[in-house]
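A protein chain is absent from this complex, but the other protein chains hold their places.
Note that the chains take the letters A, B and C in the order they are written out, and that residue 1 is the start of every chain.
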Amino acid sequence: MNNYQRRILQSGLRRRITVFFATVLLFLAASFASAQEGRLVREKVHGTSLEKTSTGESADRFVSIYLPPSYDTAPNKRYPVVYLLHGITGTDQDWTNAWRKGEAWQNLPDIMNRGIAEKRFGEMIIVMPDAKTNWGGSFYTNSTVTGNWEDFIFKDLVSYVDGKYRTLARATSRGLAGHSMGGYGAIKIGMKHPDVYSVIYGINPAVLDWGRDLTIENPSFRFLATNKITSPEEALKGGIYAIGAIVVAQAFSPNPEKPPLFIDLPFAVVDGKMQPAEPAFSKWQENMPVHMVEKYASNLRKLRGFRFDSGYEDEFTHIPPSARALSAALTARGIAHVFEEYNGDHRNRMMGRMGRLANEVLPYFWLLLDADK
Amino acid sequence: MNNYQRRILQSGLRRRITVFFATVLLFLAASFASAQEGRLVREKVHGTSLEKTSTGESADRFVSIYLPPSYDTAPNKRYPVVYLLHGITGTDQDWTNAWRKGEAWQNLPDIMNRGIAEKRFGEMIIVMPDAKTNWGGSFYTNSTVTGNWEDFIFKDLVSYVDGKYRTLARATSRGLAGHSMGGYGAIKIGMKHPDVYSVIYGINPAVLDWGRDLTIENPSFRFLATNKITSPEEALKGGIYAIGAIVVAQAFSPNPEKPPLFIDLPFAVVDGKMQPAEPAFSKWQENMPVHMVEKYASNLRKLRGFRFDSGYEDEFTHIPPSARALSAALTARGIAHVFEEYNGDHRNRMMGRMGRLANEVLPYFWLLLDADK
Amino acid sequence: MNNYQRRILQSGLRRRITVFFATVLLFLAASFASAQEGRLVREKVHGTSLEKTSTGESADRFVSIYLPPSYDTAPNKRYPVVYLLHGITGTDQDWTNAWRKGEAWQNLPDIMNRGIAEKRFGEMIIVMPDAKTNWGGSFYTNSTVTGNWEDFIFKDLVSYVDGKYRTLARATSRGLAGHSMGGYGAIKIGMKHPDVYSVIYGINPAVLDWGRDLTIENPSFRFLATNKITSPEEALKGGIYAIGAIVVAQAFSPNPEKPPLFIDLPFAVVDGKMQPAEPAFSKWQENMPVHMVEKYASNLRKLRGFRFDSGYEDEFTHIPPSARALSAALTARGIAHVFEEYNGDHRNRMMGRMGRLANEVLPYFWLLLDADK
Partner (left out) sequence: MNNYQRRILQSGLRRRITVFFATVLLFLAASFASAQEGRLVREKVHGTSLEKTSTGESADRFVSIYLPPSYDTAPNKRYPVVYLLHGITGTDQDWTNAWRKGEAWQNLPDIMNRGIAEKRFGEMIIVMPDAKTNWGGSFYTNSTVTGNWEDFIFKDLVSYVDGKYRTLARATSRGLAGHSMGGYGAIKIGMKHPDVYSVIYGINPAVLDWGRDLTIENPSFRFLATNKITSPEEALKGGIYAIGAIVVAQAFSPNPEKPPLFIDLPFAVVDGKMQPAEPAFSKWQENMPVHMVEKYASNLRKLRGFRFDSGYEDEFTHIPPSARALSAALTARGIAHVFEEYNGDHRNRMMGRMGRLANEVLPYFWLLLDADK
């Protein structure tokens, strides 16, 4: 190649040739890519953290795992992993069943397949554990009665997944998200274990702080304080909040000495009036992320990404103001985060082609997690 | 009186006579009452709690005292007392000067005179101390550099007033209110000393919690962290928030070893970035009432009345959300209180015939404080 | 009386004597006053405005009227009047029955008696009509199917009351208030008839504007659009909002040609999707006070007092944001008003010694209405 040729290449030809090939290749790649789908497996993972519980939980938990399209054909490729935590009374299958039958973009595997095909985000492994306890939900918390769910999530499960699948087994390629109770779990476990997860997303996260439907004024607390409950069915007579209060108490203020619920309640009737009851009230508050920011501020600074959202028409009315309170507590300290309130409720904006999983949650992880790109 | 007469009286006559006399008497009383005005005195009160301060505060403080119309003519009558605390950079004369010249209902004595005459509330003594420090405000807090202002308010001043004036010297007849910094003071001192005051009203109370203009993002903190300030005039170059931050720091995170400001700041520049700085950050938070509710919950339950408000267009933008947060923290625990957000800003709804002092604050104290009625 | 005596009197003696007598008289008056109670009557008022309705409403309506303590004994005294409008599915007896059995301050007559005795406000006549239609509520609106309720309230009823009772029969002594649907009625009728009422108070007023639970997304609209309803019982299967939508439609978008509901609905299913349906949608909006401010701005300026409030935990979730929107629309134009959001829900702060009727609503009318004081 002589000088003249060099100058030409330097002044544009090389660029044009490059672009020509790139265009051709991209076109071919896109054509092929649309044929690809990931694979969903469901298996049982033993949680040593969940053995011997007062409430008789199974320590062998279902886990649904989405493996991206190239997983079976690129045998040396490793992938970032996002752990996705379901809400109260749900299971891993909340994510894998279609929310609206017969429509596209209505469950996690379909969103992954389509989102990857449309290049909204790249190939990631998604891990969805089942954290439904016998009373309805673990709140992803270490409890002396329902098991050490925080440990199960960040230790047992991560260890199992990294051991069995071709993950990028490092925090910078590992994210944690969840919805409602799962959003709570993502935020709480995230702020405690930045060495395990580097990116956190809480979707409509519950129980970040007291407020609205989560105060002494919720009649479910009086119902629980004044009725003898022996089964979830009986609890439901006090409304869904009665079930909610029981599982939160089993997580935050467990009491192995008090069958069959094994809880201390945060409120009691004193002189005919509802009042906070210790130690449970303080234990609840200590487990609310707004009140954990101070303690875990330096951890939160280590995260690459911390994001959460709230539909301002959420029917669980404590969520919007407590999510704002979490943002305020973070902002006060200059802890970087993204918080969005949007026109929606607890569930109606998650799924779908224009939904937040496809457009906000998954692209956020793809943007911030290290992949073998 | 025969039976017939008795029946008549029982069936209405007695009532009519009673009403006739009552009407006559009320008419006469009202005629006289309109001629009456209270009396304003201003004197100096020595505060042993304020001696020997790093910032050279005077321990002899002006106090304006409103004595109600009958004070000089009813020599055995005793009165309930409301202590009224001014805001930052203000003095006792904030309350006694006319807010709008030439108009009625524009200062505290005029509001008292007119409100008593119109029977909106009854005769009370109002005590207005001067808590302006050399840098601009005490935040009514015990400080190792500006003096023990909380002690001055609830001990020295109460003792002086009860000793010199014909007060009803008991908590059930003693109230505490304030505006902005003074609203902060009323709420904080109120939740610590329910044995001294039984009714509390915070008007547009400041610094209840972090948020909006009270976070690390306020550029005044960077200004203070990166400039050597030696006088209030220099501080003002960083905006009014710079003065505010200094006096809050002198109250919450004082440091006698660091002239001339004698403060630790809650934020510092680390690696070019603003970050919380301990111990000051935690000390600030510990002094914010939203974070004090847990500790003083049982005190708060002892109050007869606890009320605060916020104009939702307040230019100090942390006030509305932090006032809501205080209400949420109280509601969570079932602590009775009244909280109102209203269409107004930091000052435009306080004074005037339709203002909140005349229609909300003073009637609230009159309703709840014991008087010799 | 010589000069010396004159000087003494001028310098204080006269004042002391005056005060002495006033004190004595007030004491006597207060002793008598506590013995007095008002009287409640309930009678039927014929509404020519309500004759010949499609829905078969009775044109003879119950009206409860509270006459203050002196009414029977001061035969020449005339009183200011406050009209008080009940909410949906309610009647005049919402105000007169005790909200909490066995407790004081739990209905309007008791609040009046006690409030007058405590001098929170003076003697007023309170008029409480029954505006419950056969489907559940009139929305105090002129309708071609349920009758001209606006006319009934501001013409028939006022004319009847002024004709029969010793009222101060002028706008400056006449106020209008209401709760929920009644708050809507008070605000709407108030902004249309400042020549009849000079002071307006809307308590948790409903349907001020679209929003939250009052949008196309409320499933009750789909229920109504897709089911044939022939009775209130059937409507209730679609939830209370289904009943609400029917009565609002009977008021705002009536259609005499369409038995048995006689309504046009504001939404219809088009291509399987809910969409606004004209003319009903526009008629609804035209009847929402936020959208009426522009038209009635000059009327609103004529009012002596315009106030409304909202508990920010109201379970009818459109109320808080639409009340804020009304305040914003008024503020934009400089129309004086008072708006407060408070810590409470749709009903829990109205009654009681510390409730808003006793402390906000009734004192507001007493303050602003002309009485023979």
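The rule is short, and it goes like this: a residue touches a chain if its C-beta (ideal position, glycine included) is under 8 Å from a C-beta of that chain, and two chains touch if they have at least 3 such contacts.
Keep in mind that this is a model prediction, so the values were computed, not measured.
> What shown chains does the left-out chain touch?
Per the touch rule above, the missing chain touches A, B, C.
> Can you say which of C:71, C:281 or C:342 touches the chain missing from this structure?
Here the residue in touch with the unshown chain is C:281.
> Can you tell me which of A:44, A:119, A:237 or A:273 touches the chain that was removed from the display?
A:119
> Could you list which residues of chain C touch the chain missing from the display?
Answer for chain C: residues 209-212, 214-217, 267, 273-276, 281-282, 285, 294, 297, 321, 324-325, 328-329, 331-334 touch the chain left out.
> Residue by residue, what part of chain B touches the chain that was omitted?
The list for chain B reads 212, 313, 317.
> Counting contacts across the full complex, list the positions on chain A that touch the omitted chain.
15-16, 18-23, 25-26, 28-30, 32-33, 35-36, 69-70, 72-74, 119-120, 312, 327, 331, 337-343, 354, 359, 363-364, 367, 373
In this section, only the chains that are shown with their structure count from here on.
> How many angstrom between the C-alpha centroids of chain B and chain A?
So the centroids are 45 Å from each other.
> Enumerate the residues of chain A that touch no fewer than two other chains.
212
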